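All protein chains but one are shown at their positions in the complex.
Then we have chain A:
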Amino acid sequence: MTTIAEQVSTHQRNVPAAPSLGRLTLVELRKMSDTRAGRWLLASIALVVVGLVTVRVFAGPSDTRNAEQFLAFATGGVSLLLPVLGILSVTSEWGQKTVLTTFALVPRRSRVITAKLLAAVAITVMSVAVTIVVALAGNLAAELLNRGGGWNLGLDTILYAFLFQLLNMLLGIAFGALLLASGLAIVLYFIIPTVWSVIGGTVAVLKDAAGWLDLSTTTAPLLTTSMGGDEWARLGVSAALWVLLPLTAGLIRVLRTEIK
């Protein structure tokens, strides 16, 4: 009996520790880029932003070709596809059934979702860094070609660009967690702003509402560095509606849902 008791206690002492949240975040970052779909998506984002900035060097009014404008332009370009990475980081787990592995190894599902959110923040920071580099390269090209210039780039502009990107990224993750289906989440992510602009443009009442509820309208001032008290209030309301609410609902769904 003692031998068994000893074995049990030895076993208990040797139980391996849970992976840290930092480790899980690195794993989630890796999972965003180690599949064919992930690599294609990252390559597409790079291609889109470099392409857009290159076009901007040669087209558009030259008095707006400066570092800040280039950054805003490039940020808008990155935001077209980056949130899809967030959507897929959640939905591909269900679509490819890898949740069966992910949650077998980390059964505390909230830790996995937290790691995904942290990974989203990290990849957003990296994307902003890359965006700055591309934007400045565009600005340098414009200056060398005598097509513009102006190197004034405030920290607030960069932080706003980061916030803009992060909100879109979190929106993607929230949609993903709420819908748990890649196709549906991606389609809705792209359709909703269009629907808003169409009905906002035709129905007068909704146009006023869009000023408070349409995230693409309320995040626009972030890229023109024209945030005032009113803009922050509008941004807060729309972010609560489109990011916080679906993220909370999605989180509850992920924590409760039966994995098959």
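Here is the rule we use: a residue touches a chain if its C-beta (ideal position, glycine included) is under 8 Å from a C-beta of that chain, and two chains touch if they have at least 3 such contacts; residues count from 1.
Please note the rule applied: contacts and distances are computed from a predicted model.
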{"item": "Chain excluded from display, named as in UniProt, from \"Phosphoribosylformylglycinamidine synthase subunit PurS\", \"ATP-binding cassette domain-containing protein\", \"Secreted protein\" or \"Protein-export membrane protein SecF\"", "value": "\"ATP-binding cassette domain-containing protein\""}
{"item": "Options A:V27, A:L80 or A:A220, residue touching the unrepresented chain", "value": "A:V27"}
{"item": "Option from A:V15, A:L155 or A:A204 whose C-beta touches the chain left out", "value": "A:V15"}
{"item": "Selected residue (touches chain absent from view) among A:S44, A:S62, A:T98 or A:T224", "value": "A:T98"}
{"item": "Positions on chain A where the hidden chain makes contact", "value": "8, 11, 15-19, 23-24, 26-27, 30-31, 34-38, 92, 96-101, 103-108, 258-260"}
